[in-house]
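The complex appears here without one of its protein chains, the remainder shown in place.
Per-chain numbering from 1; labels A and B assigned in written order.
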Amino acid sequence: MGALVTTASAIGGVGLVCAVALALAARFLGVEEDQRIEEVVDLLPGANCGGCGFAGCADYAKAMVIEGAAINLCAPCGAETLQALSELLGRKAEATEKEVAIVLCGGNATSAPRRSAYNGVADCAAAHAVGGGDKVCQYGCLGYGSCARVCPSGAIELVDGLATVHPDLCIGCGACVRTCPRHLIKMVPATRVVHVLCSSRAKGPVVKKACTVGCIGCSICTKLAEDNAIRMEGPLAVVDYSKQFDHPEIAEKCPGHCIVRHQTPNTEHRASLKEPAGTS
Amino acid sequence: MTDTEEQLYIVSSSPHAHSGDSVRRIMLDVIIALLPACAAAVFFFRIDAARLIATCVAACVATEWLCRKAMGRDSGITDLSAVVTGILLALNLPPSLPTWMAVVGSIVAIAIAKQLFGGIGYNPFNPALVGRAALLISFTGPMTTWSNPATLTAATTAATPLRLLRRYGVYDFTPTMATNAFLGNIGGSLGEASVLALLIGAAWLLWRRWISWHIPVFYVGTVALFALALWLIDPQQNMPPHFHVLTGGLMLGALFMATDMVTSPVTKPGMAIFGVGCGILTMVIRRWGGYPEGTSFAILIMNAFTPLINRATRPRVFGKKRSA
Partner (left out) sequence: MKLLKAKHKSHGGVHPKYRKNLVQDMAIEEMPLPQLLRVSMAQHLGAPARPVVKKGDTVLRGQLIGEAAGFISAAVHAPTSGTVKAVTPCPTPAGPQAPAIEIEPDGEDRWDPEVEKSAAARDGLIAEFQKSPGAKKDVVLGIIADAGIVGMGGAGFPTHVKLSPPPKKPIDTLIINGAECEPYLSSDNRLMIEHAERIWSGALLVRKVLGAGTLRVAIEENKPEAIAAMEKAAGDFGGEADVAIVVLKTEYPQGAEKQQIYAITGREVPAGGLPMDVGTVVQNVGTTYAVWDAVVNARPLIQRVTSLTGSPVSTPRNVLARVGTSYADMLAFCGGTAGDVAKAISGGPMMGLAQASLDIPTTKTTSGIVLLTPAELSVYGSTPCISCGRCVDGCPMNLMPCELSQMLEAEDYDAAEEYNVLDCIECGCCAFQCPAHRPLVQHIRQGKARIMAKRRAERQAAAKDES
C-alpha cells in the first residue's frame, strides 16, 4: 500500500509539474498567430488539392488572412462557404461559376485500338514517353489512370480503359488537368451540356483509322451550334465554353459520333463502378 | 501494321535484354546454400531438427499467404522468400523448442517484421532474427534450454559453450572441443552446430555472386581481433579468439543473417562498416552484456543503421569530385 501511494504521487507529481510547465510555455513562448487563420482553415473544405495555387488549405488560409489573397480562389468551396469567408474577413468577393473537369476523348478499348503492348510503369506520362504511347491515336487517352490517382475526391473512373469524370463528384481543383500528359482534360462550367469528345489534331482519314468515335473534321456541328459556339481549329471541332448553348439533335447528326450532350458518355458503366487503376 | 498475325509488338523502355536472374532464383540459391546446414542439423539433432525446420517453413509460407490475402495483394509466396525465412528461423532455434512456439515465431517473423512493413524489400529488420528475438524475450526458458546432439552420450539437457562461459567463467577450450564446434558435434541451436556445413553453403552463394565476402570477413575478422585483444590483455578473464569465432551463432549470423540483402547496405564500403559494427556489438554483448550470445541483437541493431550507412557510403560519381 505504501509503495502504491509513493508511486502514484511520484508519477502524479511529475505529471503536474509537466502540465504547469507546458501551460507556462504556451503562454509565454507561444507563437502569435492570428486567430482567424484557424477559423478560415475550419471553413475550407480541407481537400488540400492545390487548386487555389497554394500549398494546401492551411497555406491558403494564411495567405488570405495575412497577405490578403483573394478569397474566391478555392474552387471546391460552395457559395455558402464563400459567404462565410466574406463575413469573417470583412471582404467582398464574387462567387465564381462552378467548374468541373471533363476528359475530351471518347476512345476507349473498344473504339480506339492499341498499336503495341506496353510493358512498363503504369503511368500515363511514362507510357506517353515510351515510343509516343501504345495507342494508334497519338492524341487520345492512354488509360493508365494517372488522373484518377491524383483526384482528391475519386471523381475519375476508368471505364473500359478511358478516363471519365463524374461531374457530381468533381470538386473543381484542377489536379487532373495538370497531370494528363496529353492535355485532354479541361475545366468547364458545370452547366455546359454539349461536348466534343475528341482532341485529335490529325486529319479525318487518319482519325478514322485510329478511332471509331473521333472527330473527322466535317464541321457539320459548327453549323448546328448557334452563335459560333463550336469552331473548327484545323481538322478538330472545338466547343467555345464561354457560351451556353444546346441543340437537341447535335449528337445524332455528328457523323463521327464524337459529340455528346451530357458529361458521362457511357452511362451504363456507372452501374458497375470499377476501382481506378492501381499501381504498376 | 505488324506481321500477318494480329499480335502486337511489345514496347517497353530500354534495355530489352536481361541477365535472367529473378528474386526466386536468388531464394532458390539460398535454399541450396542452406541444405548442408539443414542436413547437419538433422544429422546431429534428428527428429527435432526435421520437425522444427518443417514447422517453420510451413508456418512462414502460410502466414505470408494469409497476410497477403488479407491485404488484398498478390500472394507473393512463389518468390520463395518465406521459405528462406522459415529455414533461417528454424536454424536459430534450440532443438527442444515446442512446435507451437516455432509457429508463433514464424508468425511474428512474417506478419510483423515483414508484411506489416509492406512485404519483401520494405522490411528494415531481418525477419528471422526478429522472430527469434521475440521468442527469446517471450519464452526465455524454452529458448535457452539446450540439448546435446545425438552423437554425444551425455545427458539430454546440456549447456552450450557460451552458456558454460557465462555460468562458470573462463575454461580450457581444448582442440577437441574446437574440432567439435567446427564439425557440429556440439550443443546449440540447429544452425549453430556445424561451421563446416555453413561454410560450404556460403561458398555456393559467393560463387553465385549473391553475397560478397565483405560482410562475413569484416564481421568475423572484427570478432576475432576484438577477442584477441581481450584475451591478450587478460587471458584469465577472456576466452581465446578461436573460441568466439567457432561457437554460438556467429558463423550462421555472419554468413547468412547479416548478409541478408534487404537489411544490409548496398555499397561495398558500407558492407565493411556493417560487418565491423556487428562484430563490435557481438563481442560487447558476449563479454559485458546480459545475454551469453550477442549475434542476433548485434545484427538487428546494425540493420537499423543500414539506411544511414548507405547514405554515408555513396560512391563517387564518375566525373565528379568526392565532395559533390
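FYI, a contact is a pair of C-beta atoms (placed from the backbone, for glycine too) under 8 Å apart; a residue touches a chain by one contact, two chains touch by 3 or more.
Every value quoted in this text rests on a predicted model; they were computed, and no experiment measured them.
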{"item": "Subunit B residues that touch the omitted chain in the full complex", "value": "1-3, 5, 7-23, 25-26, 79, 118-122, 210, 261-264, 266-267, 310, 314-320, 324"}
{"item": "Residues in subunit A touching the chain absent from view", "value": "115-116, 119-123, 125-126, 129-134, 138, 279-280"}
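Just so it is clear, only the chains that are shown with their structure count from here on.
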{"item": "Rounded Å distance, subunit A centre to subunit B centre (Cα mean)", "value": "49"}
{"item": "Subunit A partner contacts - residues on subunit B that touch it in the complex", "value": "8-13"}
{"item": "Residues of subunit A defined as touching subunit B within the complex", "value": "114-120, 130-131, 134"}
